[in-house]
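Only a single protein chain was left out; the remaining protein chains are all shown in position.
Right after this comes chain A.
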Amino acid sequence: MQLDDLYRRVIMDHYKNPRNRGTLDEQAVTINLNNPTCGDRIQLQLQVEGDVVKQAKFTGEGCSISMSSASMMTEAVKDKTLGEALAMAEKFSSFIKGEQVEFDENEDIEALSGVSKFPARIKCATLAWNALRKGIEQQS
């Protein structure tokens, strides 16, 4: 196990300078999710117009893996349809278990590939994506 495989520079950049950190107005779909085993928590807000996620924002507390994953996810789902976002969430869940998957437009996400070698940390990476799934379920 090499630490550099896990903590890539891209991850630390998203952790230190999170994209889309903040809140949206009350009309936004709001999901609160905890990771009860470790205390991480996220609030994800989705501004959905018609079938399209116009914007996603998050607040929360957690480790570098969970917060950078949230940052990357909110970038990736912007302007995607709910169906596309859900497909991406499913793709992420195979990816984080170690399957070879590419995220063409959002290659930052691929920096999380090392997480699959740290089983105890997979739940950190999936927290934001689980919040996304919940939000999509609420919407449809």
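Quick note on the criterion: a contact is a pair of C-beta atoms (placed from the backbone, for glycine too) under 8 Å apart; a residue touches a chain by one contact, two chains touch by 3 or more; residues count from 1.
In this text, contacts and distances are computed from a predicted model.
Think of the chain that is not pictured: of "TRAP transporter small permease protein", "Cysteine desulfurase", "Protein N-acetyltransferase, RimJ/RimL family" or "Glucose-1-phosphate adenylyltransferase", UniProt labels it "Cysteine desulfurase". What chain A contributes to its contact with the hidden chain is residues 1-3, 6-7, 9, 12, 15-16, 37-41, 61-66, 118, 120-121, 124.
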